[in-house]
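My questions will all concern the structure given below.
Excluded from the complex is one protein chain; the other protein chains are retained at their positions.
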Amino acid sequence: MSEFEPKIVAFVCNWCTYAGADLTGTSRIKYAANVKIIRFPCTGRIDFMLLMKAFQNGADGIIVSGCHPNDCHYSSGNFHAKRRWMAFRELLDYMGVDVERITFSWVSAAEGARWAEIVNTTTEKLRKLGPYTNYQNLVKSGIEEEL
Amino acid sequence: MARIGVFICHCGENISATVDVVKVAEEIGKLKGVAHSVEYKYMCSDPGQNLVIEAIKEKKLTGVVVAACSPRMHEPTFRKACENAGLNPFLCEMANLREHCSWVHERNDTTTEKAIDIVRTLVAKVQRNAALQPIKVPVTKKALVIGGGVAGIQAALDIANCGHKVILVERSPSIGGHMAQLSETFPTLDCSQCILTPRMVEVAQHPNITLYTYAEVEGLEGFIGNFKVKIRKKSKSLDEKLCTGCGLCTTKCPQKKIPSEFEQGLGLRRAIYVPFPQAVPNKPVIDKENCTYYKTGKCKVCEVVCPTKAIRFDQPDEIIEESIGAIVLATGFEVKRSDFFPEYGHGKYKDVIDGLQFERLASASGPTQGVIRRPSDNEIPKRIAFIACAGSRDPAKGIEYCSRICCMYTAKHAMLYKHKVHEGDAYVYYMDIRAAGKNYEEFVRRAIEEDHVHYVRSRVSTIIERNGKYILKVADTLLGAQPQEVEFDMVVLATAGIASPGAENLAQTLHVSYDQHKFFAEAHPKLRPVETNTAGIFLAGACQTTRDIPDSVSMASGAAVKVAGLFSQTELTRDPLIAQVNRLGPPLYSTCVGCFMCQPVCPYQAIEREEIKSRDGKVIKVLAKINEGLCQGCGTCIALCRSKSIDIHGYTNQQVYSEVVALFNEF
Partner (left out) sequence: MESIRKRAKELLDSKQVQVIIGYENGTSNKVRASFIKDSAQVDKLIYDERCTQNLALYLVKHEVKHLGKMGIVATIPAMRTINMLISEEQVKPENIVVLGIGEDGKLLDFPDLTVMESFLQKANIELTAKDKEAIEKLKKMTTQEKFDYWSNALETCFKCYACRSACPLCYCTRCAVECNQPQWIPVQASKNGNYEWHMLRAMHLSGRCVSCGDCGRACPLDIPVHLLTMHMAEESKRLFGVDSGLSMKMESVLSNYKLDDKDNFIL
């Protein structure tokens, strides 16, 4: 049986992590193909419900990444995002969502190698954790009953 | 029904070497809503762009996805191409197949599948893109310059010489700033006043410049191109139109013993005074706190002697409101004083002075007519010590930074001393010599080699007064660091440059950000050093960090060009990728409930209040409203809004949601 390949979505800000991931490309640093990036203007824009939508639609893991503190293009979006994740992560944990499946990171436009590393370690971790069947079952349960 | 065109680029072999582009085009072509899906060697080339243009026209495409390199690279290129073909540019999206896929993965099926996923995500997004029109805002071509030091003067003159109106606001009675206080300037040793005063006069006489001295900015509303500023012109107790500046009143005022701010407390002034002889405007003000009439209700000597009857004791402060389009902040800096250095006895020992005080002693127009004398007994000091980095680069004092100007002015001070007191000995105690600038290092070498100033690498631990002499505890760290006690007649501290008092308040009034030291923060430390994060507000001179005259002047000219560039347009055109609060018909008017929790989130103060009123003028509802001129499109308010009443063009809830869904599901 081939190894399990997790599906991972990355929510990143345009100015730091997206550009950092561009740099990974221009530096030709290879990383796992499991992660697909969705671009946002700022981490501040990332709605907490989008994370749940990713799980609902089949993500096994999520990366949320933006500018390092004090580096935000909009000066404070990442600080607001940080508070939001601090609170939301506690709620997720309390409700039994596996917070280990969500990687939060700051990756700057100059950290191409770091982006590759974060993608690779997250992918590796999720390979071990396996598919997020818990949430998939939750999503399916209502629908199966209807059928 | 959407008709999306998808254009997949090989980028030579950059993409096609690892991604099976033919398969991507094929698979994407099967998606619902995709009317056209092709691949081509170089999409960004002219023939490549023509492919896009032709397809838009022929197949009447309603949206375009170019799957090529990073949108940070070629998004403008392809949006322009779409525009040329008659498609709204905001209906074009780019899928990043190069930087985020082909360059970072090996050639295999997984890579091609990832490429398909990426393109599908963008196809889903572009179906929900809206045709957007650039935002146009009018520009009031009048600038406000706050601060009348050399930076403010330069910025005001440069803008005025471009043909635009300028209002220059200065809080003290005269423009000139710290530069007017300086004796001579490094590295040329030319007289500061001689080069500055012609500029000051030019400001006063320039037809495009309105000068308000003894005035402060009290409020600011609006946004880039459309500010409304409130200026408080403090009462000078004087009818400036009648006053001829004869100065008779300033010689007759009985209050003679007020320490002069301009002379750094080393000289005296009256209660009605002109700060210095070359002041602009050269008209006096009454210092109400020290004036006998204001204190006791009796005196009025100035009124009696005034030949033109210009004194007005009952003159109120005047509030001036002006519409302006841009602001240059040039509020400068201050130097640390007195009790900040208890170990040096500063403020307690009369002959331990700061650099700015030394400037006044060395100035030909200063309290000693340019003779270096000890403030305590008027003796000429035979041995003088200069302590560099007094406060600067001292985290224990809360100032980690280098004040940048002290090394140079300390060398200058030592030189000036040696030029004036030939037989005297000058010692400079320093940590490092930082002389980065044209002819700066040469200048310091001159001080050491030609003027024989003794440079000793040492931190002075304390100063003790003994029989009218000052004992410095030092240790020459280049000669074995043996503690020594050295005797001097006078000590000059190169105290740290700090933000101007009131900078924090002003920053809050203008909504510009500032750093932990209360210096105004630039929009980008490297690429936007003269801009603030607030569009339309620019920085010049030492209000951003301490800097010398040439740097302040060049920064001021830089800021002036930014203003002139802004004023070269009648309307500002901005990308419409900004937030918007929804509006509905009555009775709801909007799903916004007006909790205004979004307000503190906005880094640009773009969230305003809009009152919905009934016909009889009663406020029915208060809603949040985004100011199009201020919003920069970060979207933080959108994620925060509980009732989902705000959305942002280009990254709408529908767009990002459909991206997430499409990433995992085919459609």
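Labels for the chains are A and B, by order of writing; each one numbers its residues from 1.
Following the convention adopted for this analysis, contacts are C-beta pairs under 8 Å (C-beta built on N, C-alpha and C of every residue); 3 or more make two chains touch, one makes a residue touch a chain.
This is a predicted model, so every value here is computed, not measured.
Peer 1: Counting contacts across the full complex, list the positions on chain B that touch the omitted chain.
Peer 2: Residues 588, 591, 593-601, 622, 640, 642-645, 653-654, 657-658 of chain B touch the chain that is not shown.
Peer 1: By the contact definition given up top, give the residues of chain A that touch the hidden chain.
Peer 2: Chain A touches the chain not shown through residues 48-49, 52-53, 56, 69, 76, 79-80, 82-99, 103-106, 118, 134, 138-139, 141-143, 145-146.
We adopt the following convention: only the chains that are shown with their structure count from here on.
Peer 1: Where on chain B is chain A touching in the complex?
Peer 2: 70-72, 96, 98-101, 103-106, 110-111, 114, 117-118, 121, 513, 533, 577, 601, 603-604, 632-636, 638-640, 648, 650-651, 653, 656-657, 659-661, 663-665
Peer 1: With touch defined as at the start, can you tell me which chain A residues reach chain B in the complex?
Peer 2: Residue positions touching the partner: 5, 7, 9, 14, 18-19, 21-26, 28-31, 33, 36-42, 44-48, 50, 53-54, 57-59, 73-77, 80-81, 84, 116.
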